[in-house]
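Heads up, one of the protein chains got dropped from this complex, but the rest are sitting where they should.
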Amino acid sequence: MERTRVSEALRTPSQPPPGGSIKKDDRYEPVIGLEIHVQLATATKMFCGCELSFGEPPNTRTCAVCLGLPGSLPVANARAVHFGLMIGLALGSELAPRSIFHRKNYFYPDLPKGYQISQYDEPLCRGGRLGEVRIHRVHLEEDAAKLIHVGSSGRIHGSEDSIVDFNRGGTPLAEIVTEPDLRSPEQAGEWLRLLRSTLRALGVSDVNMEEGSLRCDANISLRAAGGGRLGVKTELKNMNSFRFIERGIRAEMERQEQILRGGGEVVQETLHFDPASGAITSLRSKEEAHDYRYFPEPDLLPVAIDQQMIDAARADMSELPADRAQRYQRELGLSADSAQALSSRAALGDFFEAALAAGAPPAQREPAPPAQTLANWVAVELASRLEDGRGAGGDPSHSRVTPQALARLVAMVAAKRVSVGAARQVLDTLLAEGGDPEAIVQARGLAAIDGGEELAAVVAAALAANADAAQRVREGNAKAIGPIVGAVMRETRGRADGAEVSRLINEQLGIT
Amino acid sequence: MSEPHELTAAQAVEAIAAGSLSAAELFDAYHARAAADRAAGEGGLNCFTWVAGEAPSRAGMRVGESRRPESFRKPDAFAGTALHGVPLAVKDLFCTEGAPSQSGSRILAGYQPPYTATVVARLRRAGTPLLAKTNQDEFAMGSSTENSAFGPTLNPWDRERVPGGSSGGSAAAVAAGLAPWALGTDTGGSIRQPAALCGIVGLKPTYGAVSRYGMIAFASSLDQAGPLTRDVTDAALLLGHMVGRDPCDATSLGFPHEILAPSAERLDGLRLGVPEELSGEGIEAGVLDAFAAALAGAEALGARIEPVRLPHAAHALSAYYVIAPAEASSNLARFDGVRYGLRAADAEELIDMYTRTRHDGFGAEVKRRIMLGTYVLSSGYYDAYYGRAQRVRTKIAEDFRAAFAHVDLLVTPTAPSVAFRLGEKTADPLSMYLNDFCTVPMSLAGIPAISIPCGLSEGLPVGLQLAGPAFSENRILDAAYALEQSLGFDGAHARV
Partner (left out) sequence: MAAELSAVLDHVARIGELDLDGVAPTSHVVAESIPTRPALRADEPRECLPREVALAQAPAVAGGGFLVPSPQA
């Protein structure tokens, strides 16, 4: 059975490219790695057939297995393995032909068996890369249950009793660990967004930080700028939004910087970031790190991956953002920015491709719009209008604009049958009411002024009405043309082509 | 005409099928005997932790009034089944909905699971109503049933002696005629050794042949359920309805062929290997004599006896006492007082609740093994102990494969001694552990083995063990049957 391709990046042993912004103190550079837990969107839990819970009443999604009742046994979820393989393939990881589950032993009320079934030194996937960051490993494990603290503050410190709800216990998780390749909080945030859109495109998880289907811890250390020995790292947990992650990392960097500048030493520990106060507090010392007494899980057989499973995983993968962006640039000649904008949000990219395919219907008199022009209209004009609340959740497929309609509109613009300004008005109408751009242009009289006498007459009139401005333009003040153009546009209700208007003004003023 | 309880299970099946005995009659006969032992308290053998009809009770049982399980309500309840209603005693650690499942431990005293172990459910569907739960060493850790939180079980051959363990209650019940047959579990010898000490038949199947779902775990890679019966025919009959893949147990396998009723009259052409390491040093003279006599009997039946070597057998016990406690220390972590079982009263703080619950709930042997298991898994010691022990295990499996290239089956004494006195070995755990040295190697290798009674020493039964490669149960049963017929061992002395 052939092994999958090992990511190119792994063959080059040197350091990853530096990234990130300039820090206050240039003596130190941060070394940041991320540990991400992704709840997989399977139908059932990792080791039992309970359906996953979405806010059900406590302890209504449990069984003998996920409650850890005596005599119960786990059986691994095939779909979770399938999703794990898809993640590995998307990250260019090496898929282990044989991986095993291990028991991670410790006591806590949210851990019903007194151990978590996870993977230790024989994980499902090793290595890989996404963007600028190398992946260390990806493995499967089960989620813990939920502890609800019943106390005055509702948080761990200072509460007297807790209630355990096992609904979440046993949910499948993929743990993704990166190499410490990140060099700034902003870079970490950016990369995490890329990971999220990749996982979303794969369809393996809801990847929603607020709901807890995407969780991220950060490992942070500082070292002398320019490289050299790694410093002591701390682990920062409990940051449940991208903003908090960036802020938390920055706060921890500053805390470590202060310590080092003061001649002290950073202690290896697990820390908690409180976004409200910006405070960083210790959860427990990693030095007295718990001995988890890992040993191979005897109740589960090794996961043997065969070519059929890999092929099935590959077949289930739609195109990933990074690949889509490359394809747009390569095959359609789109600019990098357009490609990036259309690929990072699948809904936009899908709409764009549908519009591209719709082109101009055969009976139409102009050719299909150029891809870049169409891209601009989708990524800029349409997207911005959707974001300001007019398109349900920013997804064009939920709006009243059809890909065909947009394609036709852009074709009309490209053929100069309607000005850009007028086209924007048409787009607004399409969003509000739907319909067909041709009809809208007709009904509202927005057809471009066809150059020639009609426009020349309006320009002449505008020049006469704005004599002072006209004079200033003659004298070389190019900016003074603004009000004259504005007048023409108002008169023509935006139907004129701006460039053509400027040209006519200059012509009539005798400026070449 | 025999009393109903004097029939073997197979004979009872036939009698019920033929109409000369009713399932209800049989159940009542056994129930009376079992309940009498239960009621006798210290005057009895203490085979049981629960008998049918005893409270607490739930769906499937009626409190007090009727002692027979729900299934008896329908007329011809067992008509369509293979085993026709011959009742079954089941070791305490099998989860049985409606009856306590405590694994012999205070920490689970009175625990009633919401589900039934797969193997028990399968047997019930095959027509064996639940008669009783049997006593055992706590969490199956022990070789004498003296580690039970519910008092020791006595050996029906001599009530001052142990029945062996951990399935002592099951073995004693069958030997005493208080149950026609019983389920036990074997991790390092816990079916075979009590079978030997009680003069009955006990079989440990190939690892994975029988589902472990619903068996309160001791050591996951070693535990296997198996039959304890009066004779080899009954063992085959019960086993046939136990094997088969269970989707709830990832380590369970489909048995590649049917378990057949044994019928061999001779052993012509059978090559029996006697491992040097397991048939001499460390074994009582009386046991060796009975063993030698049995081997002579086998030869008379046409078998060829050859010496073989299992070079790593001497280290099997050590490896076992690393692996089993390690897995147990993890399997028993779930007993924390949170969701079921004992919880120490008045614990105000979590750690306090954990430590006091487990201190109060676990007996000394269990604590010993948890500590041992935790130690051998701990960072810094893992490679020297657990890591090594798993490698020793590989070598032991290789030793068996090499031996089976030359012989068909291996034969050894089952236990190094006859039943010892109560209290004799409790002061020295190591001396107790040594009881298992003939049976542990087969457990480590996951291969099947049976113990049949082959004679007496000092008036107490001696067991003979036959072991074979994975899935060789039919061959083992056939050889055991032929030997059994020729040896003519009579277990009547033990019957109550």
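Quick notes on this one:
First chain written, first letter: the chains are A and B, and each begins at residue 1.
By our rule, a contact is a pair of C-beta atoms (placed from the backbone, for glycine too) under 8 Å apart; a residue touches a chain by one contact, two chains touch by 3 or more.
Please read all numbers here as calculations on a predicted model, not as lab measurements.
Checked against the hidden chain, the listed residues A:P58, A:G131, A:P483 or A:G498 yield one contact partner: A:P58.
Of the listed residues B:H5, B:R122 or B:R393, the one in contact with the hidden chain in the full complex is B:R393. On the side of subunit B, the interface with the absent chain consists of residues 111-112, 114, 207-208, 221-222, 247, 250-251, 253, 312, 315, 317-319, 321-322, 337-343, 347-350, 352-353, 364, 367-368, 371-372, 375-376, 384-385, 387-395, 397, 428-430, 433, 445-446, 470, using the contact rule stated above. Although one chain is not drawn, its touching partners on subunit A can still be listed: residues 42-44, 48-51, 57-64, 67, 75-81, 100, 108-109, 147-151, 156-157, 159-166, 296, 298, 300-304, 306.
FYI, only the chains that are shown with their structure count from here on.
Residues of subunit A touching subunit B in their complex: 64, 67-76, 103, 105, 107, 109, 112-115, 164, 291, 293-295, 298-301. Here subunit B touches subunit A in the complex through residues 93-95, 101, 103, 108, 111, 113-115, 117, 212-217, 220-221, 247-251, 326-327, 329-330, 332-336, 338-340, 350, 354, 374, 377-379, 382, 386, going by the rule given at the top.
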